[in-house]
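Note that one protein chain is taken out, while the other chains of the complex remain in position.
Take a look at chain A:
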Amino acid sequence: MTRLLPRLVLSAALAAASAAPALAAKDLVIGVEANMPHLDPANTNDTLSQTAERLMYQGLMGFDKDMKLIPALAEKYEASEDAKEFVFHLRRGVKFHDGTPFNAAAVKTNIDRVANPDNRLSRRSLVSMIAHTDVVDEYTVKFVLSSPFGAFVNNMAHPGTFMISPKALAEYGKDIATHPTGTGPYKFVSFATDTLKVVKNPDYWRPGVPKVDTVTFRAVPESGSRFAMLQTGEAQFIYPLPAELVKAAQANPNLAVINAPSIVARYVAMNNMKKPFDDIRVRQALNYAIDKNAYGRIVFSGYSTPMDAPIPSDLGFYSKQGVWPYDPAKAKALLAEAGYPNGFETELWGGTSTAVKRGMEFIQQQLAAVGVKVTVAPLEAGVATAKLWNVQSPADATMQMNYGGWSSSTGDADWGLRPLLYSKSFPPNLFNIAYYSSPVTDRAIEAGLATADPAKRAVAYKEAQAQVWKDAPWIFLGVDRLLAGQSKKLSGVYYLPDGGVLTEDAALD
């Protein structure tokens, strides 16, 4: 094809001299999949924006590389017995990027901003249980909740409650999204269409970091092009790395592949209120009918682990139930017992991406083997919204089965269970599209929120998970593995189980 274009050779030769990436030693470039919509942490909800916000912002709490909760802008906290009062002791001597001090008043300004309904911020639900926020002294802040909320500390690690300079908030108002001013390891430089650039914060409170001078996020939607960037050295870290490029990356001596666990659970929600899924034997049968190991191999090229509890193992208070066995004979027997000796016909919904469609076709084939004839219907995002999430009452739900996934952004069992499996979470309130309702599960989920005592919460969530597993409201499938590619010169960049990336400790040789 190139002979079609003789002038190209000339231009290419001319380009040769100047095209080598003119990067100084300590400039880190990260190739990502999509554009970040914007950078107001209280108003974004995609993992990518949140990852970018983590460069510049921090919350009272944070996550380490294993997604365990750690103190960040707070040094420690105390919770009342009834999970209604939380006192945070703040780190001293921290400054925002504009030089103003971080203190209890700044915390109150931020939390009040998110909580104020007039500001119409999309993360308001993270703080809507707060009755009032009190400045106790310069470095102590107290939250008084209107109802017990045991997972409250996790909400203080969520990007929605990141701390923004009150001065910048007053100055920029709604435009704070384009003028990020936080306490984080990097300061904002520029954000143009698909490139975000930040520079090292020399006054960062943690000594010794950051170790790189600048970090650039570049949106490169095509995965082949993203991988090419890594190969040429234009980027030092790219994610996600598609499974089909793993071999090519491993073959390159300069590159390393990161294969990390995620908290993304994949499952098929069945409509528990409608025939034939209102019969527990049918739901159990479908769980027996699917080979979860084959699911991981075929749909995710092996980069998936079978689900062994209703929530992934990297969420707080996970309680292992064991993988549901693959037993088509038992599935057929259960279906016959439930009155469907010849199976039945049903419809499976899901998204439109290639990987999701592959998953739906796999489920279709597996269920066909036990006599269940599945019609696969990929729904475009807007349609899914109307048909799944905006349904006003259970009777209006037309869903029979839906193949989807969930990632609990707070890292806690509460947000992994309550939105999906609590009887007060039917759409349009939250996301219980399976219309699963169990008094035992409900009570356990409520008990988990009624206290901030980790031991008591563990007991509650253990009970909830056991009950859900037994009731089988979903076909439990797998938990994704996360794949990224990086240069061997790079260290200290961590791929978090929620799909975010931590760059605070990044270092380049």
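The rule is short, and it goes like this: a contact is a pair of C-beta atoms (placed from the backbone, for glycine too) under 8 Å apart; a residue touches a chain by one contact, two chains touch by 3 or more; residues count from 1.
The rule is simple: contacts and distances are computed from a predicted model.
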{"item": "Chain not present in the shown complex, as UniProt names it (candidates \"Phosphatidate cytidylyltransferase\", \"Sarcosine oxidase alpha subunit\", \"Glutathione transport system permease protein GsiC\" or \"Cellulose synthase operon protein YhjQ\")", "value": "\"Glutathione transport system permease protein GsiC\""}
{"item": "Sole contact to the chain not displayed, among A:Glu53, A:Glu85, A:Glu234 or A:Asp308", "value": "A:Glu234"}
{"item": "Which residue of A:Leu430, A:Ala447 or A:Ala507 touches the chain not shown here", "value": "A:Leu430"}
{"item": "Chain not shown, touching residues in chain A", "value": "1-2, 4-5, 7-8, 11-13, 15-16, 18-21, 35, 37-38, 40, 43-46, 117, 120-125, 128, 174, 177-178, 192-195, 218-222, 224-225, 228-229, 231-232, 234, 380-386, 389-390, 409, 415, 419, 428-431"}
